[in-house]
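Quick one: structure below, then a few questions.
With one protein chain held back, the other chains of the complex are shown just where they sit.
Should a chain be cited, it is by its letter among A, B and C, assigned in written order, with residues numbered from 1 in that chain.
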Amino acid sequence: MTGTRYSYLGPEGTFSEEALRTLPDAADGALLPARTVPEALDAVRTNDADAALVPLENSVGGAVPVTIDDLAAGSPLQIVREVVLPIRFVFAARPGTAPADVRSVAAHPQASAQCREWLRRTVPDATVVDVLSNATAAVRTAAGEYDAALSTPLAARRNGLELLAEGVADHPDAMTRFAVVTRPAPPPPPTGNDVTTLAVYIRHDQVGALLAVLTELAVRGINMTRIESRPTGERLGRYCFFLDCTGHVADERMGAALAGLHRICADVKFFGSYPRAGGEPPVPPPAGMADRDFADATAWLDRIRAGKPD
Amino acid sequence: MTGTRYSYLGPEGTFSEEALRTLPDAADGALLPARTVPEALDAVRTNDADAALVPLENSVGGAVPVTIDDLAAGSPLQIVREVVLPIRFVFAARPGTAPADVRSVAAHPQASAQCREWLRRTVPDATVVDVLSNATAAVRTAAGEYDAALSTPLAARRNGLELLAEGVADHPDAMTRFAVVTRPAPPPPPTGNDVTTLAVYIRHDQVGALLAVLTELAVRGINMTRIESRPTGERLGRYCFFLDCTGHVADERMGAALAGLHRICADVKFFGSYPRAGGEPPVPPPAGMADRDFADATAWLDRIRAGKPD
Amino acid sequence: MTGTRYSYLGPEGTFSEEALRTLPDAADGALLPARTVPEALDAVRTNDADAALVPLENSVGGAVPVTIDDLAAGSPLQIVREVVLPIRFVFAARPGTAPADVRSVAAHPQASAQCREWLRRTVPDATVVDVLSNATAAVRTAAGEYDAALSTPLAARRNGLELLAEGVADHPDAMTRFAVVTRPAPPPPPTGNDVTTLAVYIRHDQVGALLAVLTELAVRGINMTRIESRPTGERLGRYCFFLDCTGHVADERMGAALAGLHRICADVKFFGSYPRAGGEPPVPPPAGMADRDFADATAWLDRIRAGKPD
Partner (left out) sequence: MTGTRYSYLGPEGTFSEEALRTLPDAADGALLPARTVPEALDAVRTNDADAALVPLENSVGGAVPVTIDDLAAGSPLQIVREVVLPIRFVFAARPGTAPADVRSVAAHPQASAQCREWLRRTVPDATVVDVLSNATAAVRTAAGEYDAALSTPLAARRNGLELLAEGVADHPDAMTRFAVVTRPAPPPPPTGNDVTTLAVYIRHDQVGALLAVLTELAVRGINMTRIESRPTGERLGRYCFFLDCTGHVADERMGAALAGLHRICADVKFFGSYPRAGGEPPVPPPAGMADRDFADATAWLDRIRAGKPD
């Protein structure tokens, strides 16, 4: 078999599989469900898979700590692509079930959290029962354990459920960002609209340590789109910061910012530069921050160092 | 009944109950398990409980988004106290089970994540099965569904399990911070070693918006000990920031910082000032940041405005 | 005599007198020339004058150190008004002198510096002789010591000289700012387009000390229009900073900035808030920095301190 081997956060039928199937080469590839995010990532590290697709961030639930922690703690991997998937659930039941008959709803806790208002309005008297995945909700509803499931379209169809409602979500724009992760490799080329993901470990837990980190970004016109302090696991109160920044490691300004962080921080981990998913137009660099501005400044510096000012 | 009515994240036997039982007045109070964090908090809002104890942050798993999101989205509540609990699991089985006999282990996914190395070393061949809470792990092991459980001491004892191991944790210093939450009230008095928790909503998703927030803190010598950008739920890429800061709203410098944030941000939500749990000694304010420095500066300003400089 | 007694940097006929005569109440006042700026200011301190008019800054020659040093070192005085005067010299000679006959030109060194190109073009072969004031140049030319003078219109007229050229200046927009200085008094009311002048003495000669000063201004949206580090006189390398800032001490944001500086600096000296001379329209405060924003923030802070959030 010559296709790409993809591990992903299983079981089959979750949004992860749905996201994976948006990739052009997934159709010809091997899709390998993993029980956990660490297992999906380890499959790449051990060369049992070529790439992994794992959730990175949810517009409702926030960052997915396990993904980012595993990227930080394990041997280096690299994000090469992001996939953004609208999160819409289906409300599904065995054929023949009328909405008014639904007394119990199986749902993953994150799913029921994202559809709380909808459930209140639609099945105010039903009991919501936590299950361990969106796919499980469909499986156990098909098995007759529950009257209905909040699940994914994929899982509902595979388990022969009938859709009582589609596009279910309290926040109609809820999305999840997934990362496609490989072993370390030169990043995909810059597109002008890229994201760089990294972790910085500050030297001291001091006033202004994070301010110094953000200043390194700001002086190069780098926009930070996500930040999260994470305990280093050593003890409560010791943190590193996970950041998403606008730009690509191949950009001069991002390179300068990363090198600056490397100098002032105890450690910096680079998790990849990759095209931003979604159709927003690329943002040009601020005044003075384009690659040619860096080249001009370096040439000028060379001249004054040589005693040949303009 | 005159005791305090506490709602908490159930079911019975979880670490939340264990944390709650460290409170002096919990012994005489009513302890009301809730199915979810939002339900525990809503019980306070509806006056079905006087206070709620809910998890805020885990030294391994990071912030608990559901707690912070519910505080931000619902009607105002206030953190009045934090409880920090060391997270040590017990490995427990029905009486008579030998460690070598364990083929299946029931565990909440966060519990198995925090004991991953320990499980690998101790029961390398056992299957780890996800269940929905630490208490459930004990219940279903007692029922014979699984050979052993990763659970809490409380749940193991209540379900008649025998401890095969105690103090189980990959990170021996792993802890969870819980918040005790009430309806809005004047904060407990400053102790000199306090935490203030808040959410700030930035006006624009721009370079330097967070830098401006941190600068408001830094110019008053306020140390930020935790930060997390959270999607506002509107769409991916729109964030607010949840912050833990050192100091108390009654301190002049914290008041000035909060007022400054209120001026430059689209919104600021104050979630409480409360004593920092744990025995670290109070940190004196930096030079120029004590209450008397603020009073001196105000008096000086009054004098120059009145045309009476020193 | 009931008019205001004004001391000013003499001798008679300098630009200082010209500037003074632009004040409405100067016509009825006593105009007292002083030999030096310190003497002009001391006359106010000793109540021999009600106010002094002294040069503060020249658009070509820069700040006038002696004025600012005397304000800083002596007992408190206060700038209540600024006068901005276009600096145009006259080129004048005894009646009957033809331009081609001019072989020597008397000029104050600052005057000849500001007209260097003009002199080169107009009297390329003349010798320029330094004299101690613009008025002296006219006096000594009238006395026949020199063929021509670069001087002020006032001094040329009083000494009976004939104008060979008017409006002489290499930079046609050259101006001098003069300050009207009184004993300490409540500042004139804010106009929406005011300047505040001050001196800050930093605690340590360290990386970032000035950055901290500017940050105190920037977080309140205060624009700094002039800065000068000045040796404190103690030894080379120890500095204070003289600043002109946009805004009035009665503005909330300026008050907050000044109070912040008072807290972080070894000393702050306030030299006055006064209307900006010149017709530029007032600049509204940046977002979040108007007085009502400060009032809103304070009211909000009071509410959260009282346990009554919005």
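A few remarks follow.
In the analysis below, contacts are C-beta pairs under 8 Å (C-beta built on N, C-alpha and C of every residue); 3 or more make two chains touch, one makes a residue touch a chain.
For clarity, every value in this text was computed on a predicted model and none was experimentally measured.
Seen in the complete assembly, the chain not on display touches A, C. Of A:Ala73, A:Ala143 or A:Ile304, it is A:Ile304 that touches the chain left out of the display. Along chain C, the points of touch with the absent chain fall at residues 36, 38, 57-63, 65-66, 69, 84, 109, 113, 116, 130-132, 171, 173-175, 177, 205-208, 210-211, 214-215, 218, 221-231, 233-237, 239, 241, 278, 286. Although one chain is not displayed, chain A still touches it through residues 76, 78, 184-187, 203, 212, 215-216, 218-219, 249-250, 255-256, 258-260, 262-264, 268-270, 287-289, 293-294, 296-298, 300-301, 304-310.
The rule is short, and it goes like this: only the chains that are shown with their structure count from here on.
Shown here, the protein chains touch in a chain-like sequence that does not close on itself. Centre-to-centre, using mean CA coordinates, chain A is 24 Å away from chain B. Chain centres here are Cα means. That of chain A falls 58 Å from that of chain C.
Chain B and chain C, compared by their mean Cα positions, are separated by 57 Å. Within chain C, contacts with two or more other chains are made by no residue at all.
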